[in-house]
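These notes concern the structure reproduced below.
With one protein chain removed, the remaining protein chains of the complex are shown where they sit.
For chain A:
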């Protein structure tokens, strides 16, 4: 039997190779997803290890404890077991770019002890004196070595340092040193009062970490100070970011499961075809005396060998895929990403399980069927005639799943967020199941309809394509299903993120009608008082009004974060949704309260609040209740008053986040006015000009990188699905060699044959893509309904553009998938094709 197994393997090299490719691709996909998920973790661990390298003890401040000052550092340094100790602190230090505009940045001090530095020198040298600075390599782009770098201090004054070097450090999840490193004296100049957030110590040789911690604890002997070992500090740091990383890892794992399903479908489809094609061969074996079990075991052995070999190839391919994706994501993010390819037992087991088990199963089912029928019958009946028509049990299960899915969806809409999430996932899975179950039932009619619709345009090839796709609806449905799953996930992700993005922008879109917002890079440093007038004088500007956040004293109601804005800005620059009252302008003595404040205090339109200092309170009359979102530089806070009222109601020195809102004359091109506005800002070095479009980008930025990676990953799923279509098509082309030759003999041109196969691929892709998009968009609708809360509403918007791109890409990729099989089919010589068995 072994000999016939080997003979079987070598007899159809092309079919076998195609199936092996399908397996390898699928396994690569699965292992790639798992490796990525492990890589997130590995990257974090590496960043934490880097940040805490050399640290044997970490001294921190517990809540309410004293500041870690120079004295504490000096005390630590005197402890006998301490070889070196360094204070760590990070201060905000906006940079001035080449154009003279401020950019957000931060600075930290250079540890004197080389082994306690959480960064490596890349170029140049570290600072020798307080006039020098080194920068993180990516941040340093555009700043040549040896040239001055200008940094804003917390007081708003400019400090100049000479750039003497650059350094490297991992930058995962915000761990890692600030992008600027200065000597402690220089840092002190930027922010005079800053204490240390942490003191790290290194032990002398021979002193263990617990010993060092005990010594330091005894020596400091102060309340409110905690001392932990370096290992514990690393663990703490990791646990702080762990929720994020767990989320990321969970997402990748979910994706890996998706990968497994898509891969399993592609593999199963391809191997099913392979064994079905050999049904006659198996029957012949049985006719010449092979036992049922022998034949079955032979097929299984063959499948396992192929599965194992292809899986190993795929496993290592997956490592490459993961590495490439990380590099691509890094390149998209504009930085050189660290590439991790950890290969864990989980990855190996999952990859081999998918590769070998799915292959064996996919082979076993048709082989089982083949050995069930009487051998002579299998020899006589053409394989075609037995093309499995979908049965009634399929229809029943589809209906049951549909009912379950719809039911779960209905309950999800009524349930709270937690239960709703579980229910909506159940609903999505059930609906997907229903779609997969119903696939073979609808595949035939759908492709026939498509064929009929297309045949006036494309003639006979469209008709032939429909016939071929309809010939084995189960197979057609299975190759479409891989695409359905892939596209459903892409559509789901795209639609949900579009909804989240729209919700985030909603505040901006709904309440801000200004064209530009000028903010200060140092929130506590106000913009010049005259700035609004200066900007108002710029040609093209219709109105420029200052606004400011502050802590208001609302007398008996307590203190609240509120906003003061020039009264005439309302209605022209800011237009929050008014729930009651009127808010076309705001005068002295008037107050508008947010929905939240109204709910918390019970204030309503017409009420009067006594605000400000107890000795001389100011009466404020509530004129409106509004609903507003958070927008940087245009935040409405919990309440609104006229700017003139500010001194009377604000707590002493509580003003922050001042901004100037700028509205242009209707019909003016914002990009034309921009340079003029920039010039007008030259006297206000801290001022940063943002257009509304800039703000929209900034709001979307945190989502963008996640979205890019998501797209890259799901695009891969779709790619695999197309490889599956190409594979199925290639196998059916091989299967239909005689038929193609017959058609050609009867007068079908080469081009006609190619067109028929291309149309077949397009039909399958259309079927899969449409189902996938419908399912994905439907699920997105459900999720946005379920996840939406008053505090964080998730809108449901259809990103037509992106969905259109997806559908278009699917339909355009289909001819590509058909390219190779179609060419091969058209090239086969007629006489050779007819001779094929």
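The rule we apply is simple: a residue touches a chain if its C-beta (ideal position, glycine included) is under 8 Å from a C-beta of that chain, and two chains touch if they have at least 3 such contacts; residues count from 1.
Operating definition for what follows: contacts and distances are computed from a predicted model.
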(request) Just go with whichever of "Phosphate phosphonate ABC transporter ATPase", "Putative ABC transport system ATP-binding protein", "D-lactate dehydrogenase (cytochrome)" or "protein-glutamate methylesterase" UniProt uses as the name of the absent chain. (result) "Putative ABC transport system ATP-binding protein"
(message) One chain is left out of this view; which of A:80, A:675 or A:747 touches it in the full complex?
(response) A:747
(message) With the missing chain put back, one of A:468, A:484 or A:727 would touch it. Which one?
(response) A:468
(request) Return the single residue from A:738, A:785, A:802 or A:823 that touches the missing chain. (result) A:738
(request) Just the residue numbers, please: which parts of chain A touch the chain that's not shown? (result) 381-382, 384-385, 459-460, 467-468, 470-471, 738-739, 742-750, 752, 829-831, 834
